[in-house]
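Written below as structure tokens is the structure these notes are about.
A single protein chain has been removed from this complex, and every other one stays in its place.
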Amino acid sequence: MASIIKYESKPILDHPIFIEALPGIGNVGKVAGDFLADAIKATKFATIYSENFPPQVMLDEQCVIKMACNELWFAKDVNEKDIIFLRGDFQGSTPEGQFELSKEVMDILLEYDVSKIITLGGYGTGAMVDTPRVLGAVSNTTVRTYFEDLGVIFSPNDPQAGIVGASGILLGLGKVYGIDSICLMGETSGYFVDHKSAMAILNILMKVIGVDLDTKDLREKSEQIDALTAKVKEFETQSSHEELNYIG
Amino acid sequence: MASIIKYESKPILDHPIFIEALPGIGNVGKVAGDFLADAIKATKFATIYSENFPPQVMLDEQCVIKMACNELWFAKDVNEKDIIFLRGDFQGSTPEGQFELSKEVMDILLEYDVSKIITLGGYGTGAMVDTPRVLGAVSNTTVRTYFEDLGVIFSPNDPQAGIVGASGILLGLGKVYGIDSICLMGETSGYFVDHKSAMAILNILMKVIGVDLDTKDLREKSEQIDALTAKVKEFETQSSHEELNYIG
Amino acid sequence: MASIIKYESKPILDHPIFIEALPGIGNVGKVAGDFLADAIKATKFATIYSENFPPQVMLDEQCVIKMACNELWFAKDVNEKDIIFLRGDFQGSTPEGQFELSKEVMDILLEYDVSKIITLGGYGTGAMVDTPRVLGAVSNTTVRTYFEDLGVIFSPNDPQAGIVGASGILLGLGKVYGIDSICLMGETSGYFVDHKSAMAILNILMKVIGVDLDTKDLREKSEQIDALTAKVKEFETQSSHEELNYIG
Partner (left out) sequence: MASIIKYESKPILDHPIFIEALPGIGNVGKVAGDFLADAIKATKFATIYSENFPPQVMLDEQCVIKMACNELWFAKDVNEKDIIFLRGDFQGSTPEGQFELSKEVMDILLEYDVSKIITLGGYGTGAMVDTPRVLGAVSNTTVRTYFEDLGVIFSPNDPQAGIVGASGILLGLGKVYGIDSICLMGETSGYFVDHKSAMAILNILMKVIGVDLDTKDLREKSEQIDALTAKVKEFETQSSHEELNYIG
């Protein structure tokens, strides 16, 4: 069965850049994409409801509900660029569902004749990261060169397990349909929502669009991550000292 | 594959109220909805068979079978109001199936131009409840105000896990299609079929429709719940005394 | 996705009786139905291949393969009656798949304007059965009276768990489409292929059609079941004696 796609408007966009910002490892992509969308005052224009999301509604403070969904937002004329965002609290519940949802989004992107697909995600390291790098995976080497110049790191065959979920499939479908596509992955321990890694991705995105946003809020949260990282490292150092003492 | 929807009649209804009464926690919604439908002499007009129900038939005393299904019933001119009920012994077997079935029901409700969607359910507390409250979750604040006046409690962000299954999705789809919608949840331990909690919901429903039904049967069963609750509490008190004695 | 239905012929049949003989508990229905189909020289006219069967081919002695499938066979003018059989080595792999396959078969049966649906199965008792009875579950009380006269037992609400799989759904769909339908269940331990229970079902089927077939082969296999039953009982008696001796 097809999803229910509800349009609130059908904006006229000029070869928009598409940015996918769904939840994932460390919620890096969601934090970065949501921050950017809000900062450039993006507007919701379509909502996707589907059997492929959990059969569930969530309540707000007023007990007004919201059904599990994904949303498309747009921003026009940001430094002469149009942008579409894919936002939401859920990815598809099953592998088949993830593919179906991505294909439905892709069909919309093809209508809008998107010029670039940028999917966002975290690159889980399993250890605290001082200065998260942004790794990339691309649909072709031209895109690679472009993003290398912006500071994105390309590490051969890495991540070795490939990229799964919406970030992977939308990147893959981008290549299938001949659209310049990249997945930006911020390094993260993956243990918590990682605003610092999101900040690293946001820095790349700002360069792509050519805007300089006030990122104070995100930087403050990044600094909390720094404090957290410092504490974890201190604890680890102490632990290993104590162990040494104990052995000694 | 689509379900098989068999119509016995196509009643002409005037902006009916829709009430969902499928089984769930403590069977609160089913008991309340079934009682109301029977009390106002509702008539079955359609049956939904689906791959999304268990592939199963049940036997009655005559060994006449009934296939797993959901049913639509209607009542006309109840205090000048028309009502549609969704009744049955099953919810969809899978998350995807629950969404599909709710969407199929919703398509019928849209044809009937329903004025209000009321889904019924239990709010599991995991403990015996003396005086079950009825909590609400709504599609918008206007509906909230209306039901607040009828005694429904709105507790911010509660239930925190959201609402799942048919009660959740039909409420969610109600909002998607711009229909005033509410989920009424009767507090219940969830340990048994809870007629007392159902009685609490029924009281709200009678106010909505503006009828005063003979609820003797349900009240008698409610009193059995009272007796049961008293016994459980007595037992718990004894147990804790004995424990104290033992410790002492 | 729809199944692949390959017709070898499209026989002209006059309100045929439909008999479902797929594998199940003790393979009672399959043994009885296959025996009858072969005895009255039924002919295969259609094969159903589907994603809902295991993705598998089996090999014969010549290493010639056969893909997992269900088959429709027919016999004409058997005591002036036409008959359609559903035969095969598989039921659908999933609950959804079982419903889909049964619905596809039902669509064919509706085209053929079947007069009666008879599904066959085993009624698992979990204990050795001396003289297996045939229990019935029906679409309406008229069918019940007809089969009661033929010796079928109707035990209220029994089986309590209902009837699942093809036997259940085709019976259920029969009722949905207003066709006189029955499920015949031969009592069986369920521990092995039970030819004796199948013989009991066959006796009913021969009365329905009004034929007296040479059932020598099946009776011989039934007698082997008798011998097996006797041995199991002897063993059980000895065991309990020994136990008594031991205790004594």
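In order of appearance the chains are A, B and C, and numbering begins at 1 in each one.
Methods note: a contact is a pair of C-beta atoms (placed from the backbone, for glycine too) under 8 Å apart; a residue touches a chain by one contact, two chains touch by 3 or more.
Model, not experiment: these values are computed from the prediction.
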Among shown chains, those touching the left-out chain: A, C
Touch with the omitted chain, as defined above, among C:T43, C:Q56, C:T141 or C:Q224: C:Q56
Residue, one of A:V114, A:L173 or A:M206, that touches the chain absent here: A:L173
Which residue of C:M67, C:I108 or C:V193 touches the chain not shown here: C:M67
Touch residues of subunit A, complete complex, unshown partner: 95-96, 98-100, 102-103, 135-141, 144, 154-160, 162-165, 168-169, 171-173, 175-176, 183
Absent-chain interface as seen on subunit C, which is shown: 1, 4, 6, 47, 49-68, 93-94, 97
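The criterion applied here is as follows: only the chains that are shown with their structure count from here on.
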Rigid-body rotation angle, subunit B and subunit A, from Cα fit (steps of 5°): 90
Rounded Å distance between subunit A and subunit C, as computed from the means of their C-alpha atoms: 55
Between subunit C and subunit B, distance of the C-alpha-averaged centres to the nearest whole Å: 39
Junction residues of subunit C - those touching two or more other chains: none
